[in-house]
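Shown below is the structure under consideration.
Missing here: one protein chain of the complex. Every other protein chain is in place.
What follows is subunit A.
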Amino acid sequence: MTGTGSIGRKLTLLLAGVAALLSLLSWAMVNGLAKQAAERTQDNVLAASATTIAETLRSEQGEVRLELPYSAFSMLGAIGEDRVFYRVTAGEQMLTGYEDLPLPSDPPSQGQVVFDTAQFSGEAIRMASVSRVIFAGVQAVPVTVTMAQTRNGVSAITSDLSQLAAFLSVMFFLVAVAMSAFAAQTSLKPLNEIAAAVARRGPSDLRPLRREAPTELAPLMTSLNRLMDRLGQSIRRSEDFIAEAAHRVRTPLATVRAQAEVALRTTDDDAEKQRLRRIIRAVDESSRSAGQLLDHATVAYRAEDLSRHPTDLADIARKTVDGLEPTAAMKDIYIKLDTAPATVSGDAVLLENAFRNVLDNAIKYSPEDTTVTVRVFVENGYARAAVVDEGPGLGDGPAENLTERFRRGRNTEGIVGSGLGLTIASDVLRAHGGHLDLGQPTKGKGACVTLVLPSS
């Protein structure tokens, strides 16, 4: 599988990036607006102050007179602790205030407030100038009132607001990131659920997925289901094919065997007899293989849609022992049965098949006149059916290899078999959530093969 990173992380990062951009943008905007608002406030106060002073202008005995109203100055203290400068000029003549205060760059027209920024006394100042024409005697004199203030209050307010805005932006960003992560997770949840549902399935569970899925995932679901359907069909086809093939092989083989036996009984030639025995053996071998192949296919098919019913392992053991007793008797093998009830949930046909293969091995590989012990019991929540024989044992190699398909041991000289028995048993147990335990009995030689299943 190739990894191109997590969609969730990508989505979160993308959304967080957008949030960061928005945060930054909103911070910059609040900053600009705060500065503008603070500056406008100062301008308004300065204009009001200058206008208040201008309103006191009057002419008395041919001279321009004015008084500075208390409120014109006290209002300037409202914004912050800013230095205040002012000047009143009548025409070219200075009436009062700070002589060296810079003039507004464009002189105000009658009744209009003009703002300007300048440098004075080592600090940046904002000025508001207002002009009025006063008739002093016969002459019209333009009087200009200029109020100026440093800008510390404005910058203090701006930086306060900027800090607040920065804090809010960071908070907004963090919340947005958390929400992005949450959103990404929620939108990916159906995908994860489907993945989990597929992962939870057994290896041969090919039923179509039936669950609610968002429209975006519908195509995925459809193609997934179609794929599984096709897979299931092809498996079923090959199983059918094997079953059919086994059947078709076995029928003519039975005929061949019958003919060979008849021939064996009627001939006296030893060499001929030898040949016929070899033919019979090969036929047996093939027939067994075909039978086991059929069983294997059956197991694979039934395990795909496992039916689960409470089944007593002890029952199965008893029935199977009954069935194989004649075979054992031919070799003078005594089957000792020691069972306790051990209920498991599963497919009785498959379990019987598995147990039969194990018991069959024990009888097949044991020498004559021995005992095969079958014990069924429950231990630590697991139901166990152990088959112990007094035969040659499972050999030195890793016993698990014997469950591989068509794998036979070294001790099989002259013993008919296909190498599928343990494969079938092991597959059945795995389909039931159990396993096949291959080992030695605690004392003496021989093999100890145990079916282990979760008990219910």
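Convention: contacts are C-beta pairs under 8 Å (C-beta built on N, C-alpha and C of every residue); 3 or more make two chains touch, one makes a residue touch a chain; residues count from 1.
Here is the rule we use: contacts and distances are computed from a predicted model.
J.: Between "Iron(III) transport system substrate-binding protein", "Ni,Fe-hydrogenase III large subunit", "Acetyl-CoA decarbonylase/synthase complex subunit gamma" or "2-oxoisovalerate dehydrogenase subunit alpha", which matches the UniProt record of the unshown chain?
T.: "Iron(III) transport system substrate-binding protein"
J.: Identify the residue among A:Ala20, A:Ala37 or A:Val84 that touches the chain left out of the display.
T.: A:Val84
J.: Determine which one of A:Ala38, A:Leu66, A:Ala128 or A:Val321 touches the chain that has been left out.
T.: Among A:Ala38, A:Leu66, A:Ala128 or A:Val321, only A:Leu66 touches the chain that is not shown.
J.: Who touches the missing chain here, A:Gly5, A:Gly122 or A:Pro398?
T.: That would be A:Gly122, which touches the missing chain.
J.: May I ask which residue of A:Leu95, A:Ala183, A:Ala213 or A:Met228 touches the chain that does not appear here?
T.: The single option touching the absent chain is A:Leu95.
J.: What subunit A residues would touch the chain not displayed?
T.: Looking at subunit A, the ones touching the missing chain are residues 65-70, 72-74, 76-77, 81-85, 95-98, 121-122, 152.
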